[in-house]
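For chain A:
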Amino acid sequence: MDAAEIHRRLRDKLGNSVLPEIKENEWPVIGVLPAAIAESCRLLRDDPETAFDCLSNLTAVDRKTDDLIDVYYHLYSYGHRHKVNLKVSCPRLDPALPTVSTIWPIGDWLEREAFDLMGVNFIGHGDLRRLLMPEDWVGHPLRKDFVEPEEYHGISTRRESLLKL
Partner candidate 1 sequence: MLDIGLHHFLTVSVLVFIAGLFTVLTRRNAIGVLMGVELILNSANINYIAFSRFGGSGYDGQIFTIFAIMLAAAEAAIGLAIVLGIYRKFETIDVEATDTLRG
Partner candidate 2 sequence: MRKFADSLLNGGIFDGMPIELGYVLVVAFFAFVLLNFIMLVAGVTSWLERRVWGRIQSRIGPNRVGPQGTIQWLADGLKNIMKEDIIPEEADAPLFKIAPYLAMMGFFATFAVIPFGDGLVVADLDVGLLYITAVTALVVVGVLMAGWASNNKWALLGGIRSAAQIISYEIPAGLGVITVVLFTGSLSMQSIIRAQGWEPWNWFMFDNPFLFVAFFLFFVSALAEGNRTPFDLPEAESELVAGAFTEYSGLRNLLFFLVEWGNLYVIGALCATMFLGGWQIPPVTENPFLLGLLQFITFFAKSYFIVFVAMWIRGTLPRVRVDQLMTLCWKYLTPIAFVNLLGAMIWFIVFPHGFLPMRIAMVLIGGGIFLYFLSRVMFHLRRAKPEMHLSPLA
Partner candidate 3 sequence: MVYAALFYLIAGLTVGCALGVALSRNVVYSAFALMGTLLGTAGMYAFLAADFLAVVQILVYVGGILVLTLFAIMLTHQIADVEVSNRSVGRLPAMLIVGVVGVGMFTAMFRAPWKMVEPGEPLPTTYGIGESFLGPYLLPFELASIVLLTALVGAIVLSRKEIRD
Partner candidate 4 sequence: MGYFQNIKDTITTIFEGMAITASHFVRKPYTVQYPDRIDIRIQDTLPFRYRGLLDVDLEICTGCLACERACPIDCIVIDADKNKKTKEMVLKRFDIDLAKCMYCGLCSEPCPTGSIHHTPEFEGADYSLESLVRRYVKAPIPAYKPIKGPETDPEVAPILSRGLKYLDEFATPGDSK
């Protein structure tokens, strides 16, 4: 099934929560409003015509200039061998999205990672803890405005360059 068809189906079901244009790409991008993302994911997975049984990737992107955080969901269907990329934009100050970890189990870790590094809140995710950084870490390091702390448990994070005479 090609992207346009998927897009049409989604729009049939969810109406204006799905943005009208799709960006043709290797992974065609379909924009979705934040509130509808979990719903559209569920539809895409459960519809036997689309049957997206795999969440291939989930990435959060900090668009500081636009004051947005984009979250990309790369979906893949092993049954039909087709793919689609859902894109959600949420405000940078308080990014919050419904979780997809109940739809694909791997979403659990992917969302935790996005939370850890980018500070995206996934509502309904039962166990939203840090994944990669230590629990006592401050800040979300992949944000553009993240500043590295001076020291961590007594270990300074700076190093004088040996090349400075």
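Here is the rule we use: contacts are C-beta pairs under 8 Å (C-beta built on N, C-alpha and C of every residue); 3 or more make two chains touch, one makes a residue touch a chain; residues count from 1.
Picked so that all candidates are chains of the complex that A comes from, given by their letters.
Bear in mind the structure is a predicted one, so any value in this text is a computation, not a measurement.
Here chain A touches just one chain among 1, 2, 3 or 4 in this complex, the one numbered 4. Partner candidate 4 is touched in their complex by these residues of chain A: 161-163.
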